[in-house]
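With one protein chain withheld, the remaining protein chains of the complex are depicted in position.
Here is subunit A:
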(Lines give C-alpha, C1' and ligand atoms only; values in the text may rest on other atoms or scores of the structure.)
Protein backbone atom coordinates (compact mmCIF):
# COMPACT_ATOMS: atom_id res chain seq x y z
CA UNK A 1 0.00 0.00 0.00
CA UNK A 2 2.86 2.33 0.79
CA UNK A 3 4.50 1.61 -2.55
CA UNK A 4 7.65 3.65 -2.91
CA UNK A 5 6.92 5.76 0.20
CA UNK A 6 8.94 5.79 3.41
CA UNK A 7 9.32 2.69 5.59
CA UNK A 8 5.98 1.79 7.20
CA UNK A 9 5.63 2.86 10.79
CA UNK A 10 2.16 1.82 11.73
CA UNK A 11 -0.66 0.17 9.89
CA UNK A 12 -4.37 0.09 10.59
CA UNK A 13 -5.67 -3.18 9.21
CA UNK A 14 -9.42 -3.35 8.60
CA UNK A 15 -10.22 -1.37 11.74
CA UNK A 16 -13.96 -1.29 12.42
CA UNK A 17 -15.59 0.30 15.42
CA UNK A 18 -19.16 -0.30 16.44
CA UNK A 19 -20.33 1.34 19.65
CA UNK A 20 -22.54 -0.58 22.10
CA UNK A 21 -25.54 1.49 20.97
CA UNK A 22 -25.09 0.08 17.46
CA UNK A 23 -23.54 3.14 15.83
CA UNK A 24 -20.94 2.19 13.28
CA UNK A 25 -18.23 4.81 13.77
CA UNK A 26 -15.56 3.36 11.53
CA UNK A 27 -15.74 0.68 8.92
CA UNK A 28 -12.82 -1.23 7.47
CA UNK A 29 -10.12 1.41 7.87
CA UNK A 30 -6.90 0.22 6.29
CA UNK A 31 -4.11 2.73 6.30
CA UNK A 32 -0.34 2.46 6.40
CA UNK A 33 1.57 5.43 7.78
CA UNK A 34 5.22 5.81 6.89
CA UNK A 35 7.88 6.89 9.37
CA UNK A 36 8.26 10.67 9.29
CA UNK A 37 5.12 11.28 7.27
CA UNK A 38 2.86 14.23 7.99
CA UNK A 39 -0.62 12.88 7.46
CA UNK A 40 -3.67 15.12 7.37
CA UNK A 41 -7.00 13.43 8.03
CA UNK A 42 -9.68 15.63 6.52
CA UNK A 43 -13.43 15.27 6.81
CA UNK A 44 -16.63 16.78 8.14
CA UNK A 45 -17.68 16.46 11.76
CA UNK A 46 -18.83 13.00 12.71
CA UNK A 47 -16.96 11.05 10.07
CA UNK A 48 -14.72 9.28 12.55
CA UNK A 49 -11.50 11.30 12.14
CA UNK A 50 -11.00 11.64 15.86
CA UNK A 51 -11.96 8.02 16.40
CA UNK A 52 -9.06 6.95 14.21
CA UNK A 53 -6.66 8.93 16.38
CA UNK A 54 -8.17 7.48 19.54
CA UNK A 55 -7.62 4.00 18.18
CA UNK A 56 -4.01 4.75 17.32
CA UNK A 57 -3.49 6.26 20.78
CA UNK A 58 -4.86 3.09 22.34
CA UNK A 59 -7.69 4.97 24.06
CA UNK A 60 -10.29 2.89 22.20
CA UNK A 61 -10.11 -0.72 21.12
CA UNK A 62 -11.36 -1.65 17.64
CA UNK A 63 -14.41 -3.91 17.37
CA UNK A 64 -12.53 -5.80 14.67
CA UNK A 65 -9.29 -5.32 12.81
CA UNK A 66 -5.98 -4.37 14.37
CA UNK A 67 -3.31 -1.73 14.57
CA UNK A 68 0.14 -3.06 13.74
CA UNK A 69 3.32 -1.27 14.71
CA UNK A 70 6.47 -1.68 12.68
CA UNK A 71 8.45 -1.70 15.86
CA UNK A 72 6.88 -3.41 18.85
CA UNK A 73 6.78 -1.64 22.19
CA UNK A 74 9.18 -4.20 23.65
CA UNK A 75 12.02 -2.93 21.49
CA UNK A 76 11.65 0.56 22.83
CA UNK A 77 9.56 1.93 20.00
CA UNK A 78 6.00 2.79 20.88
CA UNK A 79 5.00 2.59 24.50
CA UNK A 80 3.87 5.17 27.00
CA UNK A 81 5.64 8.29 25.85
CA UNK A 82 6.14 7.01 22.34
CA UNK A 83 2.96 8.78 21.30
CA UNK A 84 2.21 12.42 21.98
CA UNK A 85 -1.30 13.74 21.62
CA UNK A 86 -2.76 17.21 21.27
CA UNK A 87 -6.48 17.47 21.80
CA UNK A 88 -8.97 19.96 20.44
CA UNK A 89 -8.88 21.70 23.82
CA UNK A 90 -5.53 22.55 25.40
CA UNK A 91 -6.45 20.06 28.17
CA UNK A 92 -4.08 21.55 30.72
CA UNK A 93 -4.37 20.98 34.46
CA UNK A 94 -5.68 24.34 35.69
CA UNK A 95 -4.09 23.94 39.13
CA UNK A 96 -0.57 23.39 37.76
CA UNK A 97 1.88 25.92 36.38
CA UNK A 98 2.74 25.66 32.68
CA UNK A 99 6.10 24.04 33.44
CA UNK A 100 4.40 21.43 35.63
CA UNK A 101 1.80 20.76 32.96
CA UNK A 102 4.49 20.22 30.34
CA UNK A 103 6.49 18.01 32.71
CA UNK A 104 3.48 15.77 33.46
CA UNK A 105 4.31 12.98 30.96
CA UNK A 106 7.85 12.80 32.35
CA UNK A 107 6.57 12.79 35.93
CA UNK A 108 4.19 9.97 35.12
CA UNK A 109 7.11 8.02 33.65
CA UNK A 110 9.17 8.82 36.78
CA UNK A 111 11.92 10.57 34.81
CA UNK A 112 14.43 12.10 37.29
CA UNK A 113 13.44 15.65 38.13
CA UNK A 114 16.62 17.39 36.99
CA UNK A 115 16.53 15.77 33.57
CA UNK A 116 12.81 16.41 33.25
CA UNK A 117 13.20 20.08 34.17
CA UNK A 118 15.96 20.53 31.61
CA UNK A 119 13.81 19.03 28.87
CA UNK A 120 10.82 21.13 29.87
CA UNK A 121 12.71 24.41 29.76
CA UNK A 122 14.28 23.55 26.42
CA UNK A 123 10.90 22.74 24.92
CA UNK A 124 9.16 25.77 26.44
CA UNK A 125 11.83 27.94 24.85
CA UNK A 126 11.22 26.21 21.53
CA UNK A 127 7.49 26.90 21.57
CA UNK A 128 8.07 30.46 22.76
CA UNK A 129 6.74 30.07 26.29
CA UNK A 130 9.99 30.42 28.25
CA UNK A 131 8.69 33.53 30.00
CA UNK A 132 5.47 31.84 31.00
CA UNK A 133 6.87 28.69 32.62
CA UNK A 134 5.56 29.69 36.02
CA UNK A 135 2.21 31.03 34.84
CA UNK A 136 -1.05 29.21 35.34
CA UNK A 137 -3.07 28.15 32.27
CA UNK A 138 -5.87 30.63 32.96
CA UNK A 139 -3.35 33.46 32.67
CA UNK A 140 -2.52 32.47 29.07
CA UNK A 141 -4.29 33.18 25.78
CA UNK A 142 -5.86 30.35 23.78
CA UNK A 143 -2.92 30.19 21.39
CA UNK A 144 -0.38 30.09 24.21
CA UNK A 145 -2.30 27.34 25.96
CA UNK A 146 -2.19 25.35 22.74
CA UNK A 147 1.57 25.91 22.54
CA UNK A 148 1.89 24.52 26.06
CA UNK A 149 -0.20 21.55 24.99
CA UNK A 150 2.10 20.92 22.02
CA UNK A 151 5.17 21.25 24.25
CA UNK A 152 3.68 18.67 26.60
CA UNK A 153 2.98 16.29 23.71
CA UNK A 154 6.58 16.59 22.50
CA UNK A 155 8.33 16.45 25.88
CA UNK A 156 8.71 12.67 25.77
CA UNK A 157 10.31 12.97 22.32
CA UNK A 158 7.53 10.86 20.81
CA UNK A 159 7.92 9.09 17.52
CA UNK A 160 4.28 9.77 16.69
CA UNK A 161 2.35 12.96 17.29
CA UNK A 162 -1.43 12.78 17.12
CA UNK A 163 -3.33 16.04 16.77
CA UNK A 164 -7.09 16.26 16.93
CA UNK A 165 -8.18 19.58 15.39
CA UNK A 166 -5.79 21.35 17.74
CA UNK A 167 -6.16 24.83 16.27
CA UNK A 168 -9.87 24.77 15.43
CA UNK A 169 -10.78 27.13 18.26
CA UNK A 170 -8.09 29.71 17.46
CA UNK A 171 -8.26 32.84 15.35
CA UNK A 172 -6.84 32.72 11.83
CA UNK A 173 -3.63 34.65 12.55
CA UNK A 174 -2.73 32.60 15.61
CA UNK A 175 -3.59 29.47 13.71
CA UNK A 176 -1.25 30.24 10.83
CA UNK A 177 1.56 31.08 13.19
CA UNK A 178 1.06 27.81 15.05
CA UNK A 179 0.95 25.91 11.76
CA UNK A 180 4.36 27.34 10.82
CA UNK A 181 5.81 26.60 14.25
CA UNK A 182 4.43 23.07 14.14
CA UNK A 183 6.04 22.46 10.75
CA UNK A 184 9.37 23.75 12.08
CA UNK A 185 9.16 21.35 15.03
CA UNK A 186 8.26 18.48 12.74
CA UNK A 187 11.16 19.15 10.40
CA UNK A 188 13.53 19.39 13.31
CA UNK A 189 12.37 16.41 15.39
CA UNK A 190 11.30 14.11 12.55
CA UNK A 191 8.33 12.59 14.34
CA UNK A 192 5.50 11.03 12.38
CA UNK A 193 2.40 13.23 12.50
CA UNK A 194 -1.30 12.48 12.16
CA UNK A 195 -3.25 15.71 12.05
CA UNK A 196 -7.04 15.70 12.08
CA UNK A 197 -8.69 18.80 10.68
CA UNK A 198 -11.90 19.88 8.99
CA UNK A 199 -10.00 22.58 7.12
CA UNK A 200 -8.74 21.52 3.70
CA UNK A 201 -6.46 24.57 3.56
CA UNK A 202 -4.83 23.76 6.86
CA UNK A 203 -4.42 20.10 5.99
CA UNK A 204 -2.82 20.82 2.61
CA UNK A 205 -0.55 23.49 4.10
CA UNK A 206 0.86 21.11 6.67
CA UNK A 207 0.80 17.59 5.33
CA UNK A 208 2.53 15.57 2.68
CA UNK A 209 -0.45 13.25 2.40
CA UNK A 210 -4.17 13.82 2.86
CA UNK A 211 -6.66 11.15 3.88
CA UNK A 212 -10.20 12.22 3.00
CA UNK A 213 -12.89 10.63 5.13
CA UNK A 214 -16.51 9.93 4.24
CA UNK A 215 -19.20 9.87 6.92
CA UNK A 216 -21.81 7.40 8.19
CA UNK A 217 -20.15 5.07 8.58
CA UNK A 218 -16.68 6.59 8.80
CA UNK A 219 -14.48 5.30 6.04
CA UNK A 220 -11.53 6.40 3.92
CA UNK A 221 -12.71 7.97 0.69
CA UNK A 222 -9.42 9.11 -0.83
CA UNK A 223 -5.70 9.00 -0.14
CA UNK A 224 -4.04 11.95 -1.83
CA UNK A 225 -0.27 12.58 -1.87
CA UNK A 226 0.67 16.24 -1.47
CA UNK A 227 4.11 16.77 -2.96
CA UNK A 228 4.50 20.46 -2.26
CA UNK A 229 8.06 21.19 -1.17
CA UNK A 230 9.16 21.92 2.39
CA UNK A 231 9.96 24.24 4.04
CA UNK A 232 6.55 25.78 3.56
CA UNK A 233 5.78 29.34 4.48
CA UNK A 234 3.38 32.18 3.75
CA UNK A 235 4.51 32.26 0.11
CA UNK A 236 2.98 28.83 -0.39
CA UNK A 237 -0.50 30.14 0.39
CA UNK A 238 -0.53 32.07 -2.89
CA UNK A 239 1.30 29.37 -4.85
CA UNK A 240 -0.67 27.89 -7.75
CA UNK A 241 0.38 24.37 -6.76
CA UNK A 242 -1.09 24.94 -3.29
CA UNK A 243 -4.35 26.13 -4.82
CA UNK A 244 -4.43 23.09 -7.11
CA UNK A 245 -3.80 20.70 -4.22
CA UNK A 246 -6.53 22.36 -2.15
CA UNK A 247 -8.87 22.00 -5.09
CA UNK A 248 -8.11 18.30 -5.47
CA UNK A 249 -8.72 17.63 -1.78
CA UNK A 250 -11.85 19.80 -1.72
CA UNK A 251 -13.31 17.92 -4.66
CA UNK A 252 -12.59 14.59 -2.99
CA UNK A 253 -14.22 15.89 0.17
CA UNK A 254 -17.33 17.06 -1.67
CA UNK A 255 -17.53 13.68 -3.34
CA UNK A 256 -17.14 11.93 0.01
CA UNK A 257 -19.98 13.97 1.49
CA UNK A 258 -22.37 13.10 -1.31
CA UNK A 259 -24.88 10.59 -0.01
CA UNK A 260 -25.39 7.55 -2.20
CA UNK A 261 -28.29 7.90 -4.60
CA UNK A 262 -28.39 11.67 -4.51
CA UNK A 263 -26.87 14.01 -7.08
CA UNK A 264 -25.13 16.39 -4.66
CA UNK A 265 -25.32 18.12 -1.28
CA UNK A 266 -22.62 18.84 1.19
CA UNK A 267 -24.43 17.97 4.41
CA UNK A 268 -27.31 15.63 3.93
CA UNK A 269 -27.83 14.96 7.63
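In this text, contacts are C-beta pairs under 8 Å (C-beta built on N, C-alpha and C of every residue); 3 or more make two chains touch, one makes a residue touch a chain; residues count from 1.
In this text, contacts and distances are computed from a predicted model.
Q: UniProt names the one chain left off this complex as which of "LytTR family transcriptional regulator", "NitT/TauT family transport system permease protein", "Electron transfer flavoprotein subunit beta" or "MoxR family ATPase"?
A: So, among "LytTR family transcriptional regulator", "NitT/TauT family transport system permease protein", "Electron transfer flavoprotein subunit beta" or "MoxR family ATPase", the name matching the hidden chain's UniProt entry is "NitT/TauT family transport system permease protein".
Q: Touching the absent chain in the whole complex: find that residue among A:105, A:143 or A:215.
A: Answer from the full complex: A:105 touches the omitted chain.
Q: Just to verify: which one of A:137, A:203 or A:218 makes contact with the chain not shown?
A: Touching the chain that is not displayed is residue A:137.
Q: Residue-wise, where is subunit A in contact with the chain that is not depicted?
A: Residues touching the hidden chain, for subunit A, are 54, 57-59, 79-81, 83, 85, 87, 89, 91, 93-96, 104-105, 107-109, 136-138, 156.
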